[in-house]
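Sharing a structure here in structure tokens format.
In this view, the complex is presented without one of its protein chains, the others remaining in place.
Entry: subunit A
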Amino acid sequence: MTTSTAAKYGTARRAVTVRVNGRHVTREVSTRTTLADFLRDELDLVSVHVGCEHGECGCCTVLFDGLSVRSCLMLAVQADGHAVETVESLSANPAELHPIQEAFAEEQGLQCGFCTPAMLLRTKEIIDAGREMTDAEVRHEISGILCRCTGYQNIVNAVQSAGAKLRGPTAGGRD
């Protein structure tokens, strides 16, 4: 390492400022901390579930600048100056659920709950995209998140039901 490189990049810790669920937070992190560990360990957002740490399960999904990503495959330093949303951005209050959370409860779109925060965020992204989908299309769109429990059918039902709630009663789109 040249002295100029060492001076610029030699540090193993850095201050990062990230907008998380609408609020700016600043923390000092190790440059090798993943975004998932940063959210869990520094910010106590343990809804970010870490199942595999190598991109297979999708349970660590968050919205990064509005797009779904696997937070175990990003470094916390890469989030500096960016916006991250976890499932708490829908509603962190059990008494006031977001319509997507309501739909998952009503349709029993979960069993153990391990994949659920990721599924809820991906559902938000799907519904925000604004296009009605068939059940088969929904199944394809959630394929990046592994659910070990439900067999997916009730999750598909919950995504469709949430879509109907948010788009209004005329929405169709079932197979």
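Please note the rule applied: contacts are C-beta pairs under 8 Å (C-beta built on N, C-alpha and C of every residue); 3 or more make two chains touch, one makes a residue touch a chain; residues count from 1.
Keep in mind that, in the parts below, contacts and distances are computed from a predicted model.
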Identity of the absent chain, which is to be given by its UniProt protein name, from "Probable septum site-determining protein MinC", "ABC transporter permease", "FAD binding domain-containing protein" or "Menaquinol:cytochrome c reductase iron-sulfur subunit": "FAD binding domain-containing protein"
Residue among A:74, A:90, A:110 or A:158 that touches the chain left out of view: A:74
Selected from A:53, A:88 or A:102 as touching the chain missing from the view: A:53
Residues of subunit A in contact with the chain not shown: 1-2, 5, 8-10, 12, 14, 31-34, 37, 53-55, 58, 61, 64, 67-70, 72-75, 77-78, 122, 140-141, 143-145
